[in-house]
Each structure stands twice: as structure tokens, then as C-alpha cells.
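See structure below.
Removed from the display is one protein chain of the complex; every other protein chain stays in position.
Which chain is which? They are A, B and C, in the order written, and residues in each are numbered from 1.
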């Protein structure tokens, strides 16, 4: 199965409905997605996302390609924003289309786990009191990403009806 | 955590972007979704979805409520169409918002597994040659639904940043 | 005892109607016994319930098993295993 891979790094917002419609149109039985949103609270005023412009898209494409190699996918989409984002705004979209719902959902989970640990983005929190702080990497994210180290996929065999 | 539950049974299509935007607005770190689409091929002309109008919404609300009881969710959405659907058209949307991405993704997986085995819908395939056939329930779907029988959830503890 | 029966999908088509009111005798006490009693009518009923493993039931708004008592039920739905989603 050859997957249509779409990867984008941008400052602009993205249209989740339009992105998922593109995946729905590939003819599979299902499309899974995860959208990350800036959480407010704690006096957070804005989140600043820095990235390594020279290699970000290459690494995101590699992660998407890895998902397509592990699961029977018709399409994979990974979009990540950078720059200054406000609470409630979208940060990232990971999505996958497949004839098998388990494959679509597991691939989406894999995509977001690896984007969090293998794509060169860094978050800085800016607070209303004028202070700011780099977000620290979390051991929990490394553990989530490590679940997929084995290289396997646990996909059902039968397509959706 | 009290979850905003939205359940709908309808013949009309739904707007995935708008439904997910409603979940994004609840203030969580992430929104996961699964959209089921009518697969073409094999001469399929249309899919007819029959349901039990008296109890469908009640059972869907119960499934959504069960998801909200098992995972720390801010919102749950389950929309299921009935009537005549063409290849490429959307059938079902399951989605969940949570501060924890694993919770959102697992709850979405749970929702679609239980909707497939515990909501009173039946699919009939109509083919271009004039024949038709009721879709048979699949042992694989029962197995997928049974994964969740224990009542547990396997959610990460730390909220997304 | 009058019970409203609802039929869905393949079972509805085999029987040729989507609902009917029946008054089974008192010894028909469970869903399984109700299905046996209906199947004994022959014709579309026998066809609808030929494979008992592919018959499901709901009383009120909950799915029930074949051993569920039907006493007091005002509406019982009979249908094949569900295939939505």
C-alpha cells in the first residue's frame, strides 16, 4: 500500500476539516487524527515554538514515512506550527487514513509520540507577569515514544465494512 | 473532570472541522478523532444504514458516558448517520478532548470499538448489479470491543504542555 | 400479556414487517423461549430465527441475553448482531 504523505511546517493555522477531508477522499474506511492545542492556565500568555528550519521537514517526513512502513496506510498528514501561539490555538495535527481503523488510530498515536520526541521543536512559555520559561522534555514522552522502538505494528487484518 | 457529551443520530452529513473545533475549545491539550467512511469497490453502489430509533441515542450516550468515566476527558462526541450513504461519504465520528493525549486517543479507540458492537445499527450493501447483502458482524470487532471489558484505562498521568 | 415486538435488518426483512403485537402463552418466559415460539410459526419467522446464534434482543434500552425474562416487558426488539460504526 503506497501512502500519500503530507508534511508541513508553518506559522499559519491549519484547517483540520479540510486536512481530514483530503485523507477521507483516499478511499479508506477510516481517518484518525490528533490535534494538539495550546493549554491556558497558570498565567500563560503565549507559547513560542522554535524549530530547526534546515531539517524539520525532513525529519517529519521520515516519521510519517516510518508510520506508512509500519501500518497499511493510504495517507499520512503531519502539520506543525512554529512561532508565537496563544492559548486555545492549534499547534500540531497528526492524522492517518487506512482501510483498518486500528491501523489509522495506532499510526496517529505513533506519529504524535515521535513528533514530540524526534522532531526539532522547542517550546517556550511566556507568562502574563513578564517571565518566560523553556518547557522541559518529559520522561513520560520518551517512554511513550519508546513503546514504538520495536518496529512492530499491532494491526487488525480485516478491512472495515 | 466533567465531560461535555454530544451524541447525535442523523441522516445528514456532519462537519468534522466544526465538531472538532468545539472539542478544541474546551481548553484541553488535545483532541483525537476517528471518522468512518463508506469504502467503495466490489461494485458497491450504496450502503444503507438501519437503526433502532427508540434506543440508539440512549445507547450512544451510555457509551460516551462510559468513555468519560474511564478517561479524564473534557468532551466526547459521537455522531452516527443512518439512511442511504454513498462510497466516500462519512458514516460515523468518534472524538474526545483531554489534557492527556493518550487519554484522548484511547477513548476514541474505545468509542469506535463499542459503537461498532453496542449501538443498534445494521449495514446493508447495495451493488451496481442490483443485488444487496446485509453486512455480517465480525468476530474481530467483538474482540476489539472485548479489549475494554476490564473497565480499566491506561492513561498517562501528566498533562500535555 | 401483550408485547410489542420490533424487528430490524435481516430479521425484519425475513418476517416482512417491522413491528407487531403478540400475546405469547405464560410458559414463554425468556427471550430464547419467545424466539422459539415465534420460529414455530414457520415461513418467514422460521427463516428469520433459523440461526439462533445470530439473534440479539433489547428490552427497554438495554441489550439482553437469551435467558433474560420477558415478564413485564412492553417492548422487545429482535435483530441480528449489530454492524454499525
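Methods note: a residue touches a chain if its C-beta (ideal position, glycine included) is under 8 Å from a C-beta of that chain, and two chains touch if they have at least 3 such contacts.
None of the values given here were measured: they were computed from a predicted structure.
Here one chain is not drawn; of A:1, A:18, A:55 or A:86, the residue touching it is A:55. Against the chain not displayed here, subunit A makes contact via residues 36, 49-52, 54-55, 58-59, 80, 91-92, 112, 115-124, 134-137, 141.
Throughout what follows, only the chains that are shown with their structure count from here on.
Distance from each chain's C-alpha mean to the overall C-alpha mean is smallest for B.
Farthest chain from subunit C, judged by C-alpha centroids: A. One inter-chain figure worth recording: subunit B and subunit C are separated by 27 Å, centre to centre, where each centre is the mean of the chain's CA atoms.
Each chain gets a centre from the mean of its Cα atoms; for subunit A and subunit B, those two points are 21 Å apart. With centres defined as mean CA coordinates, subunit C is found 47 Å away from subunit A.
Residues of subunit A found to touch two or more other chains are 161. Residue positions of subunit C with contacts to 2 or more other chains are 83.
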